[in-house]
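Next up is a structure, given as C-alpha cells.
The complex is shown incomplete by one protein chain, all other protein chains being positioned as in the whole.
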C-alpha cells in the first residue's frame, strides 16, 4: 500500500458509494481499483483510508467532511453514484461540502471515457475543493476509474500544492506530474 | 411517424420554444427537424407529442412537467431558446424542473457542433432528469439538431433504462445504442 521516500504516509480518502456494496450484496471493486491505480501513479508514501457507504446524501457529506477536516486527507477519491439513476447522488453531496467546484476535472474525465464508451456522457462526476482537500468523483468500474485517473492525475499534485495540502510526487513511469514554475 | 415491432407507440415530447414560431411569424422548423431525425434514429414504435410555446420560463416549466409527469414521456426534446439573448431561457427552465443535471450532454453537443461553426459555444444547451424522464435541450436549426442528436443518441436508451423509463431501440443503420453489460 505504501512506498519509499518518506516515512509518514500521507492519508488518501477512498470512498466507495454503493448501496449494494454497503449491504454486502456486491463485492466492492471500486475502492480496490483506486488503490491499485494509486499504487502505480504515486511515488510518495501514502496510506488509504477506505470506507464503504450507501448512496445516502447526508452520509456521503459527513464522510467527506470527516476525511477533509479531521483525517488530513488532501486528496479524497469517491467511486460510484455518479450516474442518472434515482439513488445516484455523489456529485450533489460533493458539491454540497465543497467551497469551490473544479469543472475541468469532470469535463476531461468524460472526454477521456468517451474514447471507450458512448455512455460516458451519463457520468455526472465532478471535483471540488474543501479547505485543503481536493475531492474527485470517479466512476464505479475499475477500468473506467483508471481511465479517469490517467486523464487528470498529472494536474493533481499541483492542485494540492495550490490549496496548501501535502506534497505528492508521482511515479514517472506511470504519470508525469506537472508543476509550472512560479 | 411510427415504426414496427411494438404496437403501443411510446410518447416522446417535442417542445419548440420560440416567440416567433408561437406567434406564427415564423414557421417552426425545429420540431419537424427533431421528428425527422428520430424517424431515422429509432426502431421502436414511437409517437411525438409536439407543442410550440413562447420563450416564457414558467410556461416551459409547466410543459416539461406535464410531459414528464402526466404524458408518460421518458424522452423530452426541446428546440430553441438556448442562446445568450435576453429571451433565451430554455436551459434555466429545464434546470428548474430537473432532479439532477447531466452536464456531459451539453459538453458533447457543443463539441460536436464546434466542428461545424465556432459559434457553437454560444449554445447553453443542457440535459437533466426529472423522475423517469430525460430532458435534452437541442438548438433551433434542423442541421444543428441532427448534429447534436447524432453526438449523444447512442447513450440515450441506456440512460432511460437507468431511470426506469421505457425501452428504446435504435435503428442500427443510423445509431448503435450502447448498453453496458450489468
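Lettered A and B in written order, each chain numbered from 1.
Everything below uses one rule, namely that a residue touches a chain if its C-beta (ideal position, glycine included) is under 8 Å from a C-beta of that chain, and two chains touch if they have at least 3 such contacts.
This structure is a prediction, so every number in the text was calculated from the model and none was measured.
Engineer: Using the definition of touch stated at the top, determine which of B:69, B:92, B:150 or B:169 touches the missing chain.
Structural biologist: Touches the omitted chain: B:92.
Engineer: I need the residue numbers on subunit B that touch the omitted chain, in ascending order.
Structural biologist: That gives, for subunit B, the contact residues 83-86, 88-89, 91-92, 106-107, 110-111, 114, 117-124, 126.
Engineer: So that we can see where the missing chain sits, which residues of subunit A does it touch?
Structural biologist: Listed in rising order, the touching residues are 100-105, 107-108, 111, 129, 134, 152, 154-155, 158-159, 162-164, 178-180.
Everything that follows uses one rule, which is that only the chains that are shown with their structure count from here on.
Engineer: Taking each chain's centre as the mean position of its Cα atoms, how many Å separate subunit A from subunit B?
Structural biologist: Each chain's C-alpha centroid was found; their separation is 32 Å.
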